[in-house]
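Note that one protein chain of the assembly has been removed; the remaining protein chains are unaltered in position.
Naming follows writing order (A and B), and every chain is counted from residue 1.
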Amino acid sequence: MAKSALLKSSLAKKYWMAFTGLFLCLFLVGHLFGNLQLLIPVSEGARDQFNEYALFMTTNPAVKVLSYLTYFSILFHAIDGLLLTIHNRKARPQSYVSFKPSTNTMWSSRNMGILGTIILAFIVVHMSMFWGEMKFGGLDDTVYTTANGEEVKDLYTLTIKTFQDAQYGLIWAIAYAFAMLAIGFHLSHGFSSGFQSLGVNHPKYNGFIRKFGYAFAVLVPLAFAVIPFYIHFVLEKI
Amino acid sequence: MNLTLKIWRQKNANTKGKVVTYQVSDISPDMSFLEMMDVLNEQLIDKGDEPVAFDHDCREGICGSCNLQINGEPHGPDRGVTTCQLHMRRFKDGDTIVIEPFRAKAFPIIKDLVVDRSSFDRIQQAGGYISVNTSGNTQDANSIPIEKENADMSFYAATCIGCGACVAACKNASAMLFTSAKVSQFSLLPQGEVEADRRVLQMVEQMDKEGFGNCTNTGACEIECPKGISLENIARMNREYLKASVK
């Protein structure tokens, strides 16, 4: 029984949700440090640094392993979440005539599925715009020649241009910010919830975990969201 | 006080139910919620109608029988009370009150507001005990000292009355708070630790089998629990289960 218990039982599903979720939190931090390089004033140096970084991230074997782990986590987190949601719906086949969950729970905790779906949609668009372009996009207008002379996509220019576009730049920035808002709400419940699912709950440390979770949920998405607006409004146009 | 009641009526498990509206008058604010229901039922009997069926027994908040979903919340708007401890002074003249059964797949409706909570019993039967036979020769009660803090925590977990409010309040109809309370009570005591692994695996397996939903840590159960059973118990069960599964 113990074997299947780690795959099939309701608790096991929660462990995987928590593991993958908390791992993705780590990923977010890493990703954020990369993105923050976009705040550097426009220059050749800035462009080179960012593009070298992007290249490193897509080619380094160790990073590759991590990135596949990330894709797997995202997929698993999403599928597991979907399965849980379906199962949970079935647990109450006839709904209440009057149900007031707002009296006893936070909005975000009840809407992790919706938030997750928004985030997933964002990831799909995001990947196709940047990562997809990087990997599969043609080398038309934006080419970057790497230190060892290889020609790759100039992701730096692509990014800056997208958000500085006179017509759509601000819309992209707002859409991006909206997705970050969803991530923020998702994290506001998900971070401490992950700890609870893994059994980490102790009166002495709960306050810290919760506060840290809230701070994480506000600061990380906020930092992400600031970047496109900075690029649009502040950064020198290229 | 005069009140409008919207009550779920359902003849039996096999028929469809519906909300029926009733008026009650001259309700005293000193009445308990169930005494108000008594007044309604007297009224229905006088008219030759069938009274509303609902579970209740001790009427002092300890047996766990009463289980009404009142205006969208288990046991109504007050915290830390069961339905029988809710008083009518909590409502205003002219209020409309929606009264429903606790709803979950694992709590099928028997009649009107009465549901079948035997799924809870089956979870307990799966392992909610310490395997010790009755005899006059069990070791002396004071032979194993137990840290006061653990004894107290075990007690608080054990104060669960099995009313089902946790399931009713949970958007997923999860029984994690209920199950974890029993798992916690025993895992905190040296007597119970011996068979802790078996217990948690079997109880969770039964819980899943009964068709309860999953816990998504919304915390509704803890807030609506009339006995204030803590979410800490769920975390403890998560720990215990993880420990038992990887062994």
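Annotations
Criterion: a residue touches a chain if its C-beta (ideal position, glycine included) is under 8 Å from a C-beta of that chain, and two chains touch if they have at least 3 such contacts.
Following the convention adopted for this analysis, contacts and distances are computed from a predicted model.
One subunit of the complex is not drawn; among "Carbohydrate ABC transporter permease", "succinate dehydrogenase", "ATP synthase subunit a" or "Tricarboxylic transport membrane protein", its UniProt record names it "succinate dehydrogenase".
The chain not displayed here makes contact, within the full complex, with B.
In the full complex, subunit B touches the omitted chain through residues 12, 28-32, 34-35, 38-39, 42, 44-46, 48-51, 53, 55-60, 62-65, 81, 85, 87, 89, 110-111, 114, 116-118, 120-121, 124-136, 138-142, 144-148, 151-152, 154-155, 158-159, 161-162, 185-186, 189, 191-192.
The rule is short, and it goes like this: only the chains that are shown with their structure count from here on.
Of all residues in subunit A, those touching subunit B in their complex are 1-2, 5-6, 9-15, 84, 87-88, 90-101, 103-106, 109-110, 112, 189, 192-193, 196-203. By the touch criterion stated above, subunit B contacts subunit A in their complex at residues 6, 8, 19, 69, 71-73, 77, 98, 100, 103-106, 169, 171-174, 201, 204-205, 207-208, 211-220, 223-224, 231-232, 234-242, 244-247.
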